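Below you'll find the structure I mean.
Omission of a single protein chain aside, the complex is shown with its protein chains in their original locations.
By written order: A, B, C, D and E. Residues from 1 in each chain.
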Amino acid sequence: MDRISVEDVLLRNVRILSKSSPQEMRMVPRGEGSFPSVDVLKEIVSLIKGIVFPDFFDCHRNNEKIRSCYLGVNLEKLYSLLVTETRRALRFDNTYSEDEVADEASSLVLRFIDELPEIKRLLYTDVEAMYNNDPAADNFAEVILSYPVVHAMVHYRAAHVLWRLGIPVIPRVITELAHSSTGIDINPGARIGEYFAIDHGTGVVIGETCIIGNHVTLYQGVTLGAKNFSLDSNGHPVNVPRHPIIEDYVTIYSNSSILGRITVGRDSIIGGNIWLTHSVPPGSRILQRREVSAVFTDGLGI
Amino acid sequence: MDRISVEDVLLRNVRILSKSSPQEMRMVPRGEGSFPSVDVLKEIVSLIKGIVFPDFFDCHRNNEKIRSCYLGVNLEKLYSLLVTETRRALRFDNTYSEDEVADEASSLVLRFIDELPEIKRLLYTDVEAMYNNDPAADNFAEVILSYPVVHAMVHYRAAHVLWRLGIPVIPRVITELAHSSTGIDINPGARIGEYFAIDHGTGVVIGETCIIGNHVTLYQGVTLGAKNFSLDSNGHPVNVPRHPIIEDYVTIYSNSSILGRITVGRDSIIGGNIWLTHSVPPGSRILQRREVSAVFTDGLGI
Amino acid sequence: MDRISVEDVLLRNVRILSKSSPQEMRMVPRGEGSFPSVDVLKEIVSLIKGIVFPDFFDCHRNNEKIRSCYLGVNLEKLYSLLVTETRRALRFDNTYSEDEVADEASSLVLRFIDELPEIKRLLYTDVEAMYNNDPAADNFAEVILSYPVVHAMVHYRAAHVLWRLGIPVIPRVITELAHSSTGIDINPGARIGEYFAIDHGTGVVIGETCIIGNHVTLYQGVTLGAKNFSLDSNGHPVNVPRHPIIEDYVTIYSNSSILGRITVGRDSIIGGNIWLTHSVPPGSRILQRREVSAVFTDGLGI
Amino acid sequence: MDRISVEDVLLRNVRILSKSSPQEMRMVPRGEGSFPSVDVLKEIVSLIKGIVFPDFFDCHRNNEKIRSCYLGVNLEKLYSLLVTETRRALRFDNTYSEDEVADEASSLVLRFIDELPEIKRLLYTDVEAMYNNDPAADNFAEVILSYPVVHAMVHYRAAHVLWRLGIPVIPRVITELAHSSTGIDINPGARIGEYFAIDHGTGVVIGETCIIGNHVTLYQGVTLGAKNFSLDSNGHPVNVPRHPIIEDYVTIYSNSSILGRITVGRDSIIGGNIWLTHSVPPGSRILQRREVSAVFTDGLGI
Amino acid sequence: MDRISVEDVLLRNVRILSKSSPQEMRMVPRGEGSFPSVDVLKEIVSLIKGIVFPDFFDCHRNNEKIRSCYLGVNLEKLYSLLVTETRRALRFDNTYSEDEVADEASSLVLRFIDELPEIKRLLYTDVEAMYNNDPAADNFAEVILSYPVVHAMVHYRAAHVLWRLGIPVIPRVITELAHSSTGIDINPGARIGEYFAIDHGTGVVIGETCIIGNHVTLYQGVTLGAKNFSLDSNGHPVNVPRHPIIEDYVTIYSNSSILGRITVGRDSIIGGNIWLTHSVPPGSRILQRREVSAVFTDGLGI
Partner (left out) sequence: MDRISVEDVLLRNVRILSKSSPQEMRMVPRGEGSFPSVDVLKEIVSLIKGIVFPDFFDCHRNNEKIRSCYLGVNLEKLYSLLVTETRRALRFDNTYSEDEVADEASSLVLRFIDELPEIKRLLYTDVEAMYNNDPAADNFAEVILSYPVVHAMVHYRAAHVLWRLGIPVIPRVITELAHSSTGIDINPGARIGEYFAIDHGTGVVIGETCIIGNHVTLYQGVTLGAKNFSLDSNGHPVNVPRHPIIEDYVTIYSNSSILGRITVGRDSIIGGNIWLTHSVPPGSRILQRREVSAVFTDGLGI
């Protein structure tokens, strides 16, 4: 290959690609500066995981004082990284002037840090719930080290607090990190009680306006989704309560879809592969009639 | 443990494992040299992502000339890495002699680079389509930073161009990288128009001979698959058009399977959990009758 | 933000978070020391992948003696890393005294290494099976480099041997690594024969007590699960055979659920989206009657 | 070792070491924030080396436009890193208020960048001079890649410009980096003309107030030092001109010491092991009378 | 190049090089296991530097409690790394049985950690002495960040404590690390008082049995060496006091050699380039008569 033409092709495309299209311009928020960094947010969640499960993901220290040294260092690192990312994210919120952003970011992150003990408490209830639901789980350590739901819930429970604090963009990036590595897609806006378990988890979708009680268990492929949505006058969908309310002690088996702002009453069991679009009272047992036949085939579904 | 026996066990297995079975020999292409490297291909897609969305994944530069410096460096790096990988991949294609491979690789990669502006244009339409489909999306930046479909489409749109250029192995490795991190499995051979959106995405499968129009939207778990396939005289399946054609402005809701070389006419809506194996005309509304009963249970589907 | 108050918040939460709750104490095994490290286990599987497919993931060496040098180094590294992790894992097993753990770990790992040639043999049958099942597969190399099932089976086949050796925690962590990157969730306790193929794979779940014969093929979203399970007197589910037996030459298409300790007889074909909770004899063709209507809609299932 | 006592010892020393002694307090400048980072300054000099010798330390590009892309990226990186370090260093200068520091740092760094073409020009004269002085040098490339003087002069010439701009601390750290890797210790305050060569170089010391002309050559172990210095009323030494002036075309051979504010006239040659403390006129040949005897030994000098 | 012959050459030399010569066997201590790692020892000294100068090499924290968290983490890391290296080093000492080594290593390292506050105190006296000796030093920070003597003394003062504790091999490796980066070669066995300064430093050698008082200052190229040494009956040199004693407040200028077990009395000044092999009383001023002539040249000393 002639060097000349290689360089011609490269430079020709540099010229074209360096021009911002009008579309591209629309995507950028006001002011200068970097966007939140996905890699740093990943590191932030790792720090949180190490703070919550210090024996598993950081280092095991029996001595409480030594352990508190590790916690102090990690909390300060967390504070410092998260303040930087929060400042970047606040550029997407027009409420604050450029001058207020630094103070606001610090204040929001401190409020987040004050929630860490509660996040930790909730996550241990999730571990316990998962252990109690799976006959294949041999001990709590195995659950913490290998169950995807634990990974997903660390991300969700941290992201949900950040979402409640009104920080833009970051909560969604954090839950998407968990979605990517577990196949469990929980919108940070969803509200989820304690002792929450998901087994296997691939394909689970939990929508933004869901409200989930305590002691709820889901299996793989469960969708808690919207039935449909309305558009505003610009044709952009309107963000209203549109996902289900799941009350305490409900179990939903694999691949079922619960759709719309309906309520599944407490102590209900929803079987696998159910398509549910209306509310059911407490104590319901929803199981679909099934028939299997060898009669008619219209495709194998490869 | 006795050192002697440790070393005996190690060396015994070294001896066995270093012999290539006949099966193993069949897997290796002609000639010498390394195989395409999955890690380098991952880096290549990262470069492309930074070239397409320079504000998000590389660095934000308002000044067009400075930005073009970054683009120049990244394009040259991309060229150099991709030429090496393409040379390795061309060993699987018997069309070229060993001597022609270097020139051919360079020429193919330059043709790929000439397509980058179009790849970029298409990806921005995908971002816009996704934003317009999700009430939970607050701004374009959130979509680019956190929606799995954007990640999947960067991989697919680059891989599809490489596939059209006839480069072996690499396109499939690239789309599988996206499948691994998003659960969205798009075969690089599929043809997909502009403004393409997938929400949530886990479990989506789009087969090799699919043809998808503009403004099409899919939800999680949608399969655009084959109904069945014929075998050749060696018992190996024959690669013929066997996946659906989806026309413009079609929406397919979660967990539906569209199977075989059928056509879903433009402006159609396919509801969730549909199993469709025959063509439907433009403007169709396909929604399955559902009944939920508490009568008969034959398993919870854990 | 006032530095004083930042530090106050950090130190206040250090104090709270450094106290172990009673719940937290229950999760820790006897004795001192670190837990198995997920990152090291990831490295261990990479070594195994390089040992099994030396041309693809390590380095291509035609000369058998040179290749055996690479194998020797990798096998010794594998031995050394896996002994350390096994020692850590054996803390979860009360059978061994602290003193016996080191010898036991070494002995177990050597038995694992003696199984590597058989693991390799089985994996090559899986590659061949996958190649023969997919018309889009151009050659064996593409299958090895890009098909998620190969990645999943390396993890599963290694984890299953470790599970048979009775090593706690580690097998589950290893298969979960594959679940995270492929969406294929195979419990290490499952028994799977040779020539096993899974296409696409996202959402596949294979339970702990499954028994799968030779030449079995699955598609995405297939669940081989439990129908329900009994609890012991503590309310913890009992670990008994509760997942299906799939005989030789069975194919199960996408999104079907086979639930409970039932048997699918050899040479059977189970179509897509089937919900099967009773045994079927050899040679069965199970395909569900489907009707599609536009009559009644109770939700789109977003 | 008893875990308890290990932790006791650690915590006891944590308590002692975390208290700042009064001495320690004196060392810290006003305000908050990090100190200049030695590692970042190392990276900054690497960038400069790549900018000055792009073929050697960065990447060889015949095409001027492609080369300018690399330069643009490296210059911007240099700007951004050096501004941060300069801000940190300006804390040591009480001239600027906290508010002025950011603007001042940026302005100083831009003035530095405007000097880079002259730094480059001077360094090429040094390379040429070195090449012309050493019969063992085969080509310019060998000189640039392996002669310690080139490494030392990149550090010195950059540090000297920063020193002239009045930036505290950083210039000295930069020349000390070269001292550490070459044994050549040039104070950034020294003034050195073009075509400067040092062969071997270990042990060369060039003091802060030296003035060195063009076409000067030094050999290993040469000291251009002070004869003595006066103390101020606090007993701290006074910083006045106290090092030699070396005029054009002077050569000084190995291990000679030229001490005090004296002048070595142009075209002079100072032989090896000379101890010179008074000025010499242009054209001098200073060579020491030597006698070697076997008569009297008072030590071997191991 | 023919692949066959490449592999032949490689394998032929593998065979030769893998045989241990008798000479090689003599170099290995009893037992199994790794040797102390130079890289880990480098990391250990970095930890010590960060513990002693937390504002400079670790991170600046005004809050004492936060700072103590960093210290706790670093001290524990130091403890853990140094215990491992000490165990490895104790293999060279036949005093301890294999079983005693672990306990002994831990106990020695704890005694080292108990000396850290004193090491810190001494190092601050060295910084102060250096600052007071150099008119070019602008502030303490510049001294700590850039003066090679500080780097050398951190290594020496830590190594000397380890040497006094009788730990083999490690002390020498640590001081050699400083020698490599500063050109200052201090044997860990030397005894050095407080307020010790070395300017420039390249070529300084301080022998194993030196005794140096307080407030001593050296310049580059000073040797405190042996005059000669006696051999034992095996022809190996005998390790007896053979290096000088330098009393308080002595200054020795550049390139002087002080040789043998002589004493330089307190408050003495030794000029540059002096060769001193007999003791001198307190208050001495030793300055060499110099004559410079242009008469006779017997070589330039390139």
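FYI, contacts are C-beta pairs under 8 Å (C-beta built on N, C-alpha and C of every residue); 3 or more make two chains touch, one makes a residue touch a chain.
Source: prediction; values computed, not measured.
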Omitted chain - touching chains that are shown: B, C, D, E
Of D:Pro241, D:Gly260 or D:Pro282, the residue in touch with the unshown chain: D:Gly260
Sole contact to the chain not displayed, among E:Tyr79, E:Tyr156, E:Tyr195 or E:Tyr219: E:Tyr219
Residue, one of D:Pro36, D:Pro188, D:Gly213 or D:Gly272, that touches the chain absent here: D:Gly272
Missing-partner contacts on subunit B, residue numbers: 3, 7, 10-11, 14, 62-63, 65-66, 69
Interface residues of subunit C (partner: the chain not displayed): 61, 65-66, 68-73, 76
Residues from subunit E at the interface with the omitted partner, ascending: 1, 5-6, 9-21, 23-24, 26-29, 32-36, 38, 92, 168-169, 172-173, 176, 179-181, 183, 185, 187, 189, 199, 202-203, 205, 207-208, 219, 221, 223, 225, 229, 235-240, 242, 253-255, 257, 259, 269, 271-277, 284-290, 298-302
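Following the convention adopted for this analysis, only the chains that are shown with their structure count from here on.
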Farthest-lying chain, centroid of Cα atoms versus that of subunit D: C
Reference interface B-C: repeating pair among C-E, A-E or A-C with over half of contacts shared: A-C
Interchain centroid distance [CA atoms averaged], subunit A/subunit D, Å: 53
Interface hub residues of subunit C, defined as touching at least two other chains: 3, 10-11, 14, 32, 62, 65, 181, 183, 202-203, 207, 221, 223, 225, 229, 254-255, 257, 259, 272-273, 275, 277, 288, 290, 298-302
Pairs of chains, among all present, that meet the touch criterion: A-B, A-C, A-D, A-E, B-C, B-D, C-E, D-E
